[in-house]
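Moving on, here comes chain A:
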Amino acid sequence: MRNYLKLIFLCALLSLPIRGWAGEILRLATTTSTYETGLLDRILPPFEQAHDCEVHVISVGTGKAMQIARNGDVDVILVHAREAEDAFVEAGYGVNRRDVMYNDFLLLGPVGDPAGVGGLNDAKLALKRIMAKGKLFVSRGDDSGTHQKERRLWKKAKREPTGAWYLEAGQGMSATLRMADEKNGYVMVDRATYLLNRDKIRLKPVVEGDPDLFNPYGIIPVSPYRYAHVKYELAMALVAWMTSPECQRLIAAYDWKGTPLFHPSAAGGNN
Partner candidate 1 sequence: MTAYHLEQVEGRWGDFVLRADELQIERGKVYAVTGPNGCGKTSLLQVLSLLDRPVDGRVRFGNEAVSYDDRGAWLGQRRRMAYLMQHPYLFNMDVRDNIAYGLRLRHAPAGEVRRRVQEVMERLALEPFARRNAHTLSGGETQRVALARTLVLAADVMLLDEFTAGIDQQYVEMVEAYVRELNDTRGTTVVFSTHSASQAERMADHSLTICDGLVRACDAGSRR
Partner candidate 2 sequence: MDYIWQGLRDSLRIIGSLEPEFLGTVAISLKVSFISTALATVLGVPFGMWIAEKRSPGARAIITILNTLMSLPTVVVGLMVYSFLSRRGPLGEWGLLYTQTAMVIGQFILAFPIVAGLSVSAVAGLDKRIRTTAVSLGADTTQSFRMYLREARYGVMAAVVAGFGRVFAEVGVSMMLGGNIRGYTRNITTAMALETSKGEFAFGIALGVVLLTVALAVNILFGLFRERSR
């Protein structure tokens, strides 16, 4: 009986700090490809200090990030799927979209390049060839920015990828990359994730430099007209910070073994 009361007491005691946090919380949904680079750990702390707040980062695919935002469960998103972003803003879910940075995608393939796509600088053509030869291709399959980009390339190539050679991972960027590496398949990956994992995988770049592989990132606050509860002002402050010359310099300086992972692209940024 005494133990029982003790349990109730402890439970009540420990419940307190759950809701007791004092500062403001800004919820940011972002893509796994950004999150896993660690860039946010570099650029968010100065913002948190300046605004006495805590940014809670939820790392999911771009599609999921937008869905969470559409439900009003986050205040701001940092994503990379330009067409979907415009549709998101148009539908009234987000306002004041701003460019933040960019890098590019590249196509990786196993050693020996069984589909013979190495050296091409046309991503569509490379995909067509992989499909024609039925070589293994691992897709994100999670409606992320990378997945959306990949699907648009298939569309441009006028192909519908189906079959045993086409695997949909349904996971984050690093996990998908790892799967492709384990299975010796082709995979599309953003440059930042590739650089971070370069030493851990055997896959090599086969196609890069195609303008179609351009990968811009944008930040969009959730519309306060749609959801009154969102922290719009704090979200706008984050937009202002991300596009500020100071933060843009931080982005430009963020590298992996000497190679920059992202290039700043905000208007007036240090580009």
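How were these candidates chosen? In short, all candidates are chains of the complex that A comes from, given by their letters.
Just so we're on the same page, a contact is a pair of C-beta atoms (placed from the backbone, for glycine too) under 8 Å apart; a residue touches a chain by one contact, two chains touch by 3 or more; residues count from 1.
Please read these numbers as outputs of a predicted model, since none were measured by experiment.
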| query | Which candidate touches chain A in this complex: 1 or 2? | reply | 2
| request: Would you tell me which residues of chain A are touching candidate 2 in their complex? | output: 1, 3-4, 7-8, 10-11, 14-15, 18-19, 27, 36, 54, 56-59, 71-74, 171-172, 174-175, 178, 197, 200, 227, 229
